[in-house]
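Every protein chain but one is kept in place in this view of the complex.
Presenting subunit A:
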């Protein structure tokens, strides 16, 4: 039995916003393999079969410690795909594997990039509501796809709860 459990899921909202190589219409059997990671170990990438070497887009990630990482992905890859494929060191990033069920892939974009990306569906906005350190130019990395117009963009990984509230050992106010 393979190490990664393939959960059957069909997320029409993702298909609506773009072609997502990582989800597949499910009628019963196999779904596109998810990205999984422990720290930096990646089992496999769902986007490998669609990659076109000439369509690479360069993006810069500023990590929580201020470190700048320059990397790239294929056109059509989501920023979550890039983090996983390039094994970027962002603990806990993408917990729900791009299914709009968490906010751990939260990224802060530059204003111009944010503006040109356009409409955000309700389901993404709903998850962004729960993100720590939400800003006016925040997006979920699993919903932002690389295209030529993102070439050279810089995205920032926001501070996590443990960065913002070190002295406070009490719980958050959101419900389970």
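As a working rule, a contact is a pair of C-beta atoms (placed from the backbone, for glycine too) under 8 Å apart; a residue touches a chain by one contact, two chains touch by 3 or more; residues count from 1.
We adopt the following convention: contacts and distances are computed from a predicted model.
The UniProt record for the undisplayed chain lists the protein name "NADPH:adrenodoxin oxidoreductase, mitochondrial", from the options "Translation initiation factor eIF2B subunit beta", "AP complex subunit sigma", "Alkyl transferase" or "NADPH:adrenodoxin oxidoreductase, mitochondrial". Interface note for the absent chain: among A:57, A:79, A:108 or A:127, the touching residue is A:127.
As for the chain not pictured, it touches subunit A at residues 1, 3-5, 7-9, 11, 28, 34, 36-41, 43, 91-92, 95-97, 99-104, 122-123, 125-127, 129-130, 132, 134, 160-162, 166-167, 169-176.
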